[in-house]
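Taking it in order: structure first as structure tokens, then the write-up.
Every protein chain but one is kept in place in this view of the complex.
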Amino acid sequence: MKTIILRTASNYLLPVLLLFSIFILLRGHYLPGGGFVGGLIAAIAFVFHSFANGLKNTKSLLRFHPGFLMPAGLALSFFSGLSPIIFAGDPFMTGLWYHGHVPVLGSVGSALFFDMGVYLVVVGVTLTIIFTISEAP
Amino acid sequence: MEILLAILVGLLYASGIYMILRRSLVKLIIGIILLGNGANLLIFLLGRITKGLPPIIPENSKVFLEAYADPVPQALILTAIVISFGLQSFAIILVKRAHKVVRTDDLDEMNATDEDS
Amino acid sequence: MISAILLGFLFAILLVFAGKFFKGKFAVLSSLIPLGLFVYFLQFIPEIMEGNVVKESYNWVPSFGVNLGFTLDGLSLLFCLMITGIGFLVFAYTSVYLHHHKYLDRFYGYLSVFMAAMLGLVLSDNVISLFTFWELTSISSFFLIGFNNTQEASRKSALTALGITGLGGMFLLAGVIVLGNITGTFSIAEMLNMSPELIKGHEYYTVAVILLFGAAFTKSAQFPFHFWLPGAMKAPTPVSTYLHSATMVKAGIYLVMRFTPVLGGEEIWNTTLIVVGAVTMLYSAFHSLFRTDLKGVLAYSTISALGILMFLIGMGTTESFTAAAVFIIVHALYKATLFLTTGIIDHQTGTRDVTVLSGLRKVLMPVGIAAIIAAISSAGIPPTIGFLGKELTYEATMHAPIIATLLVVGIVITKILLLWAGFVAGIKPFQGSLPESLKDTKMPGPFMWVPPILLAVLSLVFGIMPFIIEGSLIKPVVSALGGESGEIHLALWHGFNTVFILSLVTIAVGTTLYFVLKPSAKLETAVGKLEAASPKSLMEKFNVGFTYLSSFWTRVFQNGYLRNYVFIIIFFLIGMVGYTMIGNTKFNIDPSILSNVSFYELVVFIIMCIAILFTVFTSSRLSAVVAMGVVGLTICLVFVFYSAPDLAMTQFSIDTLTVILFVLVLYRLPRYLKIQDHKMRIRDGILSLMFGGLIAVLALEVLSEPVNTEIGDFYAENSYIMAHGKNVVNVILVDFRGADTMIEISVLTIAAIGVFGLLKLRLKRTDRVQ
Partner (left out) sequence: MMQQLIIYPLLFQLFLSIVLMFFWNKINAQKVISIAGSIIAVILSSYVFYYVWENGTQKVNAGNWDAPFGIVFVADTLAVTLVLLTALSGLAVSIFSAGSVIKDRLRFGYFPIFHFLLLGLTGAFLTGDLFNLYVWFEIIIISSFVLITIGGEKAQLEGAVKYFTLNILASTIFLTAIAVLYGLTGSLNMADLAGKVAAVENRGLVEVAAILFLIGFGTKASIFPLYFWLPASYHTPPAAVSAIFGGLLTKVGVYALIRVFTLIFVGDVFLGEILMVLAILTIFSGGVGALVQNNVRKVFSYLIICHIGYMIAGLGMFTEIAITGVIFYLIHDIMVKTNLFMVSGIIFKIKSSNSMRALGGFYANYPKLSLLIFIPLFSLVGIPPLSGFWPKISLIGEGFATENYWTVAAIIFASFITLVIIAKLWAEVFWKDAKEIPEKPKFEYFSDISKARKTQFILPIVFLSLISLYIGFGAEHIQLLSSRIANELMNSQQYIDTVLNNS
């Protein structure tokens, strides 16, 4: 599988897929997509990269253990859910919205950060699982 | 189409259980996955299916202008799919470990914990 | 009164922490507690004599109608005095008997818990608190019987005793609850105030009576539940004295007496008591003939005496109540004495085998005196109070409401046999010549031999001067039972009448028997052969049978085969759901609600069916996994067709990942097992198809019901306006039902951690053992 073509392709594929995944994440509020799918696509991108270049290369590319993304993502989602309690006295998970239009994204609100958390967790989880399996004897 | 889908759902449930009832660890996992698919499809079906009208508000509009599919079952299934993914990946690894430690693929041989000790 | 009861518990708690002090030479100080209580209860005598009752009540669990209500009337007072009086002697006796025993403090702890519980039991007015104390006596008895807990026999006896009395406890619990249901109160005093017809005419009256009898008969060792009592003799002798002859076993008697005014007087009540009592007294009196262990003889004669008491109460006349009251005192005095002297013999000589013991009067004279007086009282020879008891018993039996003649014969035979038993225990060891081996026997300390003498002397004193107990104890007891206390007059000499003749016959025949029939090991083995049909061995057989059934049942269901578990669960589901659906639902699927089938859909359907079947029936793992992937993809297509793009995307990526995972793992997994068991496959196939069919039919049934999209509509309407999103599914996920998603990503995280741990963790140390 580790042909040169694939390796080269995956080197380009990775950033493209990552960008695409972020695109999917951000547009989720308006069109099909969202944190889950986005996260899964990003994870698949890394998985392909590791298939092509070996696990070690992918890991060194990442610099940190993908497991770290899980608490980070959870924390992000949790605090975006918590923010209405802290800032507005509204119930947990109430959407807080920045009034005004932001280019590309449309409206910006706590839900977006929540979805980003989801994205991070999904990437973290998938990569942790797949990397661990690949490493296991 | 509902009838066909109902048959499919039934088939998924049946094949899932049938696979679980076999003695093999691998079949067990496949059975669980099939069963999970069946349950998802059942929610989808019972939430009533609508052809070609995704629950996405058209551009330049604030509300739906025409009919749309019920978004609730879709959201539920999405959650369920992701959860099953977590469970399934755990299950696959569990089976791998169990196979390695107990040294058998035969579920019938995994009954030490039910024997009195 | 509550402080009197609590004192014992507090002392026990104190012993947990200050046990050392009471283990040493100050052990005898513990006996000050029962002594103090004895004096405390004595002072109530004048008040009780006047016919008053002393009441005390504390709230506890008012919502259950349970309070700590205590009533001291004649009946309670008699028991309280026995409990504390004999308790005092036993406490003192123990200080020598278990001198410097390693666990003397624990022993005192159990004893005082027991004493407290027993006091609580006889003083409780509330049946629930009565039950509470009842159970505590069982538990403390368990600990006392099992005191020598390193011996297997002790443990076994303790378990048997707890088993039987525990079973009785359950009966009592049910019984008092039924009583509570009948009367609407848990207070005995209130039950007494109700009109008897209301209780006795109630449909649950019989149930209540049977349950209470179940409790009383087990606790008081009535046939066929008697066998735990001889076993309980494994306990140290002070325990046998205190619990298993003087007090705890009388709890059942107390219970029956206590409820006589509430429930008594009906035929089922009286007849049952008479019959069970009569059978018990005869059966165990006979059995005492065949024992060589002194404690065995005493145990069986105790059971017999308990039978007599049941029998007397069952007759339900003032005379019989009087006889019962007197006999309780008689029995407590002589039996406690005999147990204590037996304990001394055992302690000093190391044996209780009556065939070995003789001539001990030469070395244990004071003990002998006590034992002989007790034996005489037990035989009913004047001037002991035993004579009085026997006369009253005969008198009452002659006026029995049913089959009086037969009963008289029965009671006379019992008394004859009991006389023999009393003589064997009280006279035999002291008679004759002292064997060489027992020459070195020494007198124990005074704390050990004074208590039996005190009791023996009381047997004499009460016999000669019955008026001491007549007004203070007997009359209040009889009136508490609902008898006419005015008619009672106790006297040693009743004139020359039938009763007296019966007495003479009893003494004559009994004494002859004593000289003719010597206890021997031969007799013991002879009766051992009948043991196979005894209630004890029947119960043991039942026990074995039940254990067998238990392991059978457990093995059948918990057989270790996962597929069986799944099979049972699905089978149960099919049965339950199928039953409901066949019974209730009607097939009315309206074809007009169904959408048409297009060509593509049909193709997808067929592909999916093939893929499913292929997954199931292929013999290669890899093709199974791939086929399963195809199933996932076709589901994805279904989602695409039916307006669920988000689902399709997710399903697609998850499907891909699952297949990747599988492939990564798969080549490390073994090949498919080739287990060809056609019968099993067909059986499982039928079950699976039934299950699938059921789900399919269920789905169609639901589809034909009207649809409600209120919630979806709300989401659709507000998705953009309120939640600023146009993809409603996504808005639901991150906003409307965001909490679900929050948990869902937690689930993923946990799964990842689990996978990580499963694959990476190798234990160096272990906290389990393989």
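Annotations
The letters A, B and C name the chains in turn, as written, and every chain counts its residues from 1.
Everything that follows uses one rule, which is that a residue touches a chain if its C-beta (ideal position, glycine included) is under 8 Å from a C-beta of that chain, and two chains touch if they have at least 3 such contacts.
What you see is a predicted model, and the numbers here were worked out from it, not measured in a lab.
Shown chains touched by the hidden chain across the complete assembly: A, B, C. Touch with the chain that is not drawn comes from one residue among C:L562, C:V616 or C:I660, which is C:L562. Residue B:I32 is the one among B:A14, B:I32 or B:I57 that touches the chain missing from this view. The omitted chain makes contact with just one of the residues C:F26, C:F64, C:F542 or C:F617: C:F64.
Although one chain is not displayed, its contacts with subunit A can still be listed: residues 67, 70-71, 74-75, 78, 82, 84-85, 89-95. Although one chain is hidden here, its contacts on subunit C can still be listed: residues 16, 59-64, 66, 106, 128, 131-132, 135-136, 139, 142, 146, 149-150, 152, 155, 158-159, 162-163, 166-167, 169-171, 173-174, 177-178, 180-181, 204, 546-547, 549-551, 553-554, 557-558, 560, 562, 565-566, 568-569, 572-573, 576-577, 580-581, 583-586, 695, 698-699, 701-703, 705, 707-712, 714-715, 735-740, 742-744, 746-747, 749-751, 753-754, 756-758, 760-770. Looking at subunit B, the residues touching the absent chain are 20, 25, 28, 32, 35-36, 38-39, 42-43, 46-48, 72-73, 76, 79-80, 83, 86-87, 90-91, 94-95, 97-98, 101-102, 107, 110-114, 116-117.
Operating definition for what follows: only the chains that are shown with their structure count from here on.
Chain pair with the larger contact count among B-C and A-C is B-C, by C-beta pairs in contact.
Separation between the centroids of subunit A and subunit B, computed from CA atoms only, is 24 Å.
If you average the CA atoms of subunit B and of subunit C, the two centres end up 49 Å from each other.
Subunit A and subunit C have Cα centroids lying 62 Å from one another. Contact with two or more other chains is made by residues 54, 56, 78, 82, 86, 89, 93 of subunit B. Among the residues of subunit A, those in touch with two or more other chains are 30-32, 36, 122, 125, 129, 133. If you check the complex, the residues on subunit B that touch subunit A are 54, 56, 78, 82, 86, 89, 93. By the touch rule above, subunit A contacts subunit B in their complex via residues 30-32, 36, 122, 125, 129, 133. Residue ranges of subunit A in contact with subunit C, taken from their complex: 28-37, 40-41, 43-44, 47, 67, 70-71, 73-74, 77-78, 81, 92-93, 95, 97, 106-107, 109, 111-112, 114-115, 117-118, 121-122, 124-126, 128-130, 132-136.
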